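Dropping a structure here in structure tokens format, bear with me for questions.
For this view, one protein chain was removed and the others were kept in their places.
First chain written, first letter: the chains are A and B, and each begins at residue 1.
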Amino acid sequence: MEKRAEYDVITDEVAIPYEIAYGPTWTRFFEGLKNEKIYGSKCAKCNRVLVPARSYCPRCFVEIKNFIEVAQEGTVISWVLTEYEYFGMPTKPPFIGALIKLDGTDVNFLHLIGGFDLSDPEHVRKTVKNGMKVKALWNDEKKGTIMDIKYFTPVK
Amino acid sequence: MQKDYNTLENIIRLPHKYAAGPTFTSFYEGLRAGKILGSTCPNCKKVLVPARSFCPQCHANLDEFVEVAHQGEVVSWAYSDKEFFGSPVEPPFITALIRLDGTDCDFLHLLGGKGLSNLEDVQAKVKKGTRVKAVWNEDKIGRMLDIKYFEPVS
Partner (left out) sequence: MGRPVAIVGSGQTRHGRRFDVSYPELVKEAVDAVFENTGISPQDIDGVVSGTMPSMMEGVALTHFYFADVLRSVGKPILKTETCGSTGVSLAITGYYWIASGLADLVLVVGSEKMNEGDSQATMTTVVEPFYQRYFIAGAPGVFSMQCQEWSNRFGIAEEKVREAATRVTIDHHNDAFDNPYAHIKKKLTPDEVNNARIITYPIRLWDVCPNSDGACAMLFASEKMAKKLGLKSAWVKGVGYSGEEYWFGDSEKAIWQCAIDAARQAYDMAGIKNPRKELDVAEVYNPFTYQEMLYYECFGFCDFGEACDLVLQGVFSREGELPCDPSGGTLCTNPIGATGLNRVAEAALQVTGQAGAHQIPGAKLGLAHAMGGVDQFNGVMILGSE
């Protein structure tokens, strides 16, 4: 068999459907979002407040049965501006993903920073700083998803 | 079944480009030319189809092709009429393992034609050993379904 410069390629798309159960904890958390509340949970053993709310502490392995409203303001721990696009991306770029320490909680919450023009990276870098305070801004229309929070926006 | 809690509906779509490699590229070219290509292992002398780059038993490298017969015998079959998301072939369809004449392994493909339209028909007309022959599409593109199906030979 002689070597060739190119061989055949099959182009295909795999599409697989899923129906994923939320379970009791997620269901309650997202109902909270619909009511403009962010729910966390406090572990009785380590006393940490975790957000989103959970049914057990992943460090202590104890069950948690509380839902606590947490603050909607916090401090930016780190952030990243994404401008590139790839197949099937859930959020259209440009967007800023960020880890935010909501006041009174003990873990970092992952969401977006927004509310200003994202088209110029230099401007973004001047506007977003680690350690700055941000506050949740809600969508008027709520669907019971994490995007009911539109984004977190710098507090003036 | 009662759903007490919400569910999230989601479809994951992932695109792929599968490299066919040298052997399958040649095999597909064979199909486009109306041929079914196999390989003969110089070690164990088995004739394998589709063509392979090595013998899965002896691991000897194989780089020549032989044309195999378009006719053979049914070894087993299954009639499938259930729809499932993303099925490559529209149901109902009949998959079958076919021992093409002169080969030493079973070839997986479809049965069709000659009034094989429901399970009862297939049960009546197709048995282990029934002789079948490839029916080709007029327009061939170099893929497995250039052979439309294998039809029972009367």
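Note that a residue touches a chain if its C-beta (ideal position, glycine included) is under 8 Å from a C-beta of that chain, and two chains touch if they have at least 3 such contacts.
This is a predicted model, so every value here is computed, not measured.
Visitor: Of A:97, A:115 or A:154, which residue touches the hidden chain?
Guide: A:97
Visitor: Residues of subunit A in contact with the chain that isn't shown?
Guide: Touch with the absent chain occurs at residues 3, 6-7, 9, 12, 14, 20, 22, 26, 50, 52, 58-59, 77-84, 86-91, 93, 95, 97-99, 107-112, 121, 125, 130-131, 145-147.
Visitor: By the contact criterion defined above, which parts of subunit B meet the unshown chain? Give residue numbers in ascending order.
Guide: Counting only subunit B, the missing chain is touched by 8, 10, 12, 14-24, 53-54, 56-57, 59.
The definition used in the following text is that only the chains that are shown with their structure count from here on.
Visitor: So how far apart, in whole Å, are subunit A and subunit B when each is placed at the average of its C-alpha atoms?
Guide: Measuring from centre to centre gives 46 Å for this pair.
Visitor: Help me check something: in the complex, which residues belonging to subunit A touch subunit B?
Guide: Those residues of subunit A that touch subunit B are 1, 3-4, 7-24, 26-27, 30, 87-88, 144.
Visitor: Can you name the residues of subunit B that touch subunit A in the complex?
Guide: 5-26, 28, 63-64, 85-86, 142-143
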